[in-house]
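Data block below; observations after.
Every protein chain except one is present and positioned as in the full complex.
Here is chain A:
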Amino acid sequence: MAHTHEAAHHADDHSHDHHGPEKGWRRWVYATNHKDIGTMYLVFSLIMFFVGGTMALVIRAELFQPGLQLVDPMFFNSMTTMHALVMIFGAVMPAFVGLANWMVPLQIGAPDMALPRMNNFSFWIMPFAFTLLLSTLFVPGGAPAGGWTMYPPLVLQNGTSFPMLIFAVHLMGASSIMGAINVVVTIMNMRAPGMSLLKMPLFVWSWLITAYLLVAVMPVLAGAVTMLLTDHYFGTTFFEAAGGGDPVMFQHIFWFFGHPEVYIMILPAFGVVSEIIPTFSRKPLFGYDAMVYATASIAFLSFIVWAHHMFTVGMPLAGQLFFMLATMLIAVPTGVKVFNWTATMFKGSISFEPPMLFALSFLFLFTIGGFSGLMLAIVPADFQYHDTYFVVAHFHYVLVPGAIFGIMAAVYYWLPKWTGHMYNNKLATWHFWLSTIFVNVLFFPQHFLGLAGMPRRIPDYSTQFADWNMVSSIGAFGFGLSQLLFAYIVWQTARGGVKASAKVWDTATPHGLEWTLSSPPPYHSFEVAPEVK
């Protein structure tokens, strides 16, 4: 709030123009400023992170020991379904859009996003979409319980929640598409003079590619769920064999969206890490061009590997071989990225500030997720791994210490820039160690459970799986509680603290236009375009 008053005062002094934000609620509801909208996206995402996290803790509490102690199996299924939807569409994606809103204009030397009113609209759809989604918890029949993948015919067994789920997904999709269009238009049109595409910071590059993926696949998801809707209410039989349809066709369409979606959630994290590692290694990023081409290759490959999510549906041999080989190929550009990050650190001068700690943790743990991904690509082995906890372990390794640690690294890297204050370094370091240790206690044993034969999405299990489930649940509560520390650190930094300089990381070597502006940056970022050599 101190912020608002200061800015308002500033506006009074120069009443002939509009260099400050509106007062009170108008600032947020009518927001067109990229920083305000970015802040709203990030706060919204943090709230959803705790909502989705609470659901995860319900799941892990029930799985703490064999037998059903806490919830009905139907509610358990609702929790797994809602946890995924909230975390994917409510936590990870909006967090990255928030980071894009804050950082893209700052990094390309622009005053704001290209389409500020659409920016406002794309954010304000989100609270409505999630009110609709979360309200299904209170309707007859309960929240959606057919899995976030919404496979028919099971999804059609949902009660009143079914149409609400479909419309919520439509709203989220519309919001994402608008956000993505805004990013593309901004990057293509508003770069400072001299900033050619191959001079853009990697965070901007990774978001440009992500935005194209979003524009390409969100409409596909919208189409798939609309077909579910017409199957249910208007007598079509897209996914029903009795009418000449095929339930597996839904899976093909869904995963044509779903696999690029996976990269939508990780590419911006690649971008963040590519900014942070050179800064704290005090050495330029190794192989900038290769990094750009690798990101683009991953994005291209993401369109031709979707069926590896469904090897057990009974595809022709040729299909299985094609999707196996294409999937394995993704390891090549991903490997290039990991090697380049490592080579950036090699012969550098490394220090361990909180953003670097999270980036390093990302580097190690995302790579573990990459290894299990490679194992999952091998079709015969996948017949064993498929739909077990091995898969759960795999995608949580790439999403939690992957995507979410990427987001946290970004917050610790840029928070002093955003607020003008340094955060409590000691607390942030504690947050890092607690998160890194507990995330492994939480997810590493799930590899063992999956290999030993525990299927995913079950509310209760045979006693042979009891030990590792207990360990995993302890890790879950440790990880979940540690995140309260994160919320506290962010809140504390927003309220005040030691003033941050323009460069913020004075002893390191941060590169990019954002460090040429004051901390916090002026309301209209770059009013005069900077010159890029």
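Criterion: a residue touches a chain if its C-beta (ideal position, glycine included) is under 8 Å from a C-beta of that chain, and two chains touch if they have at least 3 such contacts; residues count from 1.
The definition used in the following text is that contacts and distances are computed from a predicted model.
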Listed names "Phosphoribosylformylglycinamidine synthase subunit PurS", "Formate dehydrogenase major subunit", "Cytochrome c oxidase subunit 2" or "5-oxoprolinase subunit PxpB", matching UniProt entry of the absent chain: "Cytochrome c oxidase subunit 2"
Residue among A:Gly146, A:Pro268 or A:Pro510 touching the omitted chain: A:Gly146
Contacting the left-out chain in the complete assembly, out of A:Val29, A:Met74, A:Met188 or A:Leu481: A:Met74
Full-complex contact with the absent chain, from A:Pro111, A:Gly348, A:Gly480 or A:Pro530: A:Gly348
Candidates A:Gly159, A:Pro455, A:Gly480 or A:Pro520 - the one touching the absent chain: A:Pro455
Absent chain, residues of chain A that touch it: 66-69, 71-74, 77, 145-147, 151, 153-154, 157, 240-242, 246-248, 280-290, 312-314, 317, 320-321, 324-325, 328-329, 331-332, 335-336, 338-340, 342-343, 345-352, 360, 363-364, 367-368, 371, 374-375, 378-381, 383-384, 386-388, 429, 433-434, 437-438, 441, 448, 451-453, 455, 457-464, 466-468, 470-471, 474-475, 478, 507
